[in-house]
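Reviewing the structure listed below.
Note that this complex is displayed minus one protein chain, with the remaining chains in position.
What follows is chain A.
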Amino acid sequence: MEPGEIHALLGENGAGKSTLMNVLYGLYQPDEGEILVDGRPLKLKGPSDAIAAGIGMVHQHFMLVPVFTVTENIMLGAEQVRGGIAGFLDRRRARRGVAEVSERYNLRVDPDAVIEDLPVGVQQRVEIVKALTRDVDLLILDEPTAVLTPQETEELLAVMRSLKAAGKSIVFITHKLGEVKAIADRITVIRRGKTVGTASPDASRDELAALMVGRSVRLTVDKSPATPGKPILEVTGLVVDDDRQVRAVDGVDLTVHAGEVLGVAGVQGNGQTELIEAIMGLRPVLAGSVTLDGQPVKGWSTKKVLRAGVGYVPEDRSVDGLVKEFSVAENLVLDIYDRPPFGTGLALKPDAIAKSAQERIEQFDVRTSSAGAPVGTLSGGNQQKVIVARELSRPLKLLIAAQPTRGVDVGSIEFIHSQVIRERDHGTAVLLVSSELDEVIGLADRIAVMYRGRIIGVVGPDTPREEIGLLMAGITPDAVAGGGATASTPGAVTDGPATPAAEGTGSEDEA
């Protein structure tokens, strides 16, 4: 790393990027090898050593105490105190420090706001301020854009440029090629825990992707135009609360036809999870109705929904999709274990289960040591293939796929995408929910954008990314036409106007 450099660390999910950085931040201990800072080897016993050495990190899942204020979060671990051993917190000085740093780097945060009330984009800003108040020279950003809208991402990139201008070095961990090309000075690609190459940002997307995956991959999905049939899933006026009894889905209308993929795009946490869980009968519907192939599903158990021909690929495979301790074979029949040929009322038929498992494993290219291996020992991509195999083994009317390729390697993504399209071509209605805009654009025949519990627009797949991005930030085309410049402040809903100056810095650098 050079001072004032933005170094992108590019790699697939599970390639070892985050582990490497956690070692660098002192959270994990290295088994071998050493870290050099300014030419001297550095031995990190914990994060405090890393901080002392001028290394700061913004974690993928933010390390902020939700019930604390911004100032409390920032001062934690480096508290300024008065009163000797009593150690009374000097909040005034801390608040001043926060104000100073956020002024200097143009990172607007309210020092007295409570974290849990802040939007994700602002929370991330707090994380960056937290690192900067500790006088770091090297800032590690671990997948910082995963939870941001495209506009918030733009803002973040602008912040990174201004930090670079101030002489800070940044390690930018990501698997998104576009962002890397936009900002990085140098790119290191990691695959399976090894550095496989370095590249300059001039390298083409295809080159970078090939380096990342190890062979050339198709980034687009081949598919013929959809031939939509009759409506299969109809959702009208759906209202659902989340776990904290806060309204999450607020009057959603959706229709999915046979033989089409309806993609639901949106930043994570805008009600997509609750929408799907309500359709699946996993969450109470407070108002509105859901009909499946003409039949109202009100009051149906999840089992009944599944048996009615709905395939469900849940958002979080390790929690909702699989029983990790069970074998691959057992996981493959979780939905129909009690039906012939796998079971008869009382007993399971292990032979039939094993035989069917063997077929599925071959058909869906699941890489496992055996059908009897616990599914938890498989890689993320192969676990996901087990779920897809299970759900596609029944005759379906509707396939609901939530984040079907999250945390999955590129090879498996390709395979899963092709399976989804194949299912569509068989005449199944597909409801795809993904926070990866590229995935939605690549797969969907129609795109519904969800924002704050509502569908705020349904557009075609050839709509420009920027327009969808604005929708994801809650800005509809009419508002853009009217409001012009304010369109760049998606994170500012509860935060007042964000940083126009940051944008300015950004475009200068680009020019």
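Following the convention adopted for this analysis, a residue touches a chain if its C-beta (ideal position, glycine included) is under 8 Å from a C-beta of that chain, and two chains touch if they have at least 3 such contacts; residues count from 1.
In this text, contacts and distances are computed from a predicted model.
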Look at the options "Histidine kinase", "Transketolase", "ABC transporter permease" or "UmuC domain-containing protein" and return the one that UniProt uses as the protein name of the missing chain.
-> "ABC transporter permease"
Just name the one of A:318, A:379, A:418 or A:476 that touches the chain not displayed here.
-> A:318
Touch criterion as defined above, residue of A:11, A:228 or A:453 at the omitted chain = A:453
Cross-chain touch to the chain not pictured, restricted to A:96, A:176, A:247 or A:307, is A:247
Among A:67, A:165 or A:323, which residue is in contact with the omitted chain in the full complex?
-> A:67
Which one touches the absent chain: A:20, A:75, A:158 or A:399?
-> A:75
For chain A, enumerate the residues touching the unshown chain of the complex.
-> 22, 25, 27-28, 46-48, 51, 57, 59, 61-68, 72-73, 75-79, 81, 86-89, 116-120, 123, 130, 147, 241-248, 250, 267-271, 273, 315-319, 380, 406-407, 452-453, 493-494
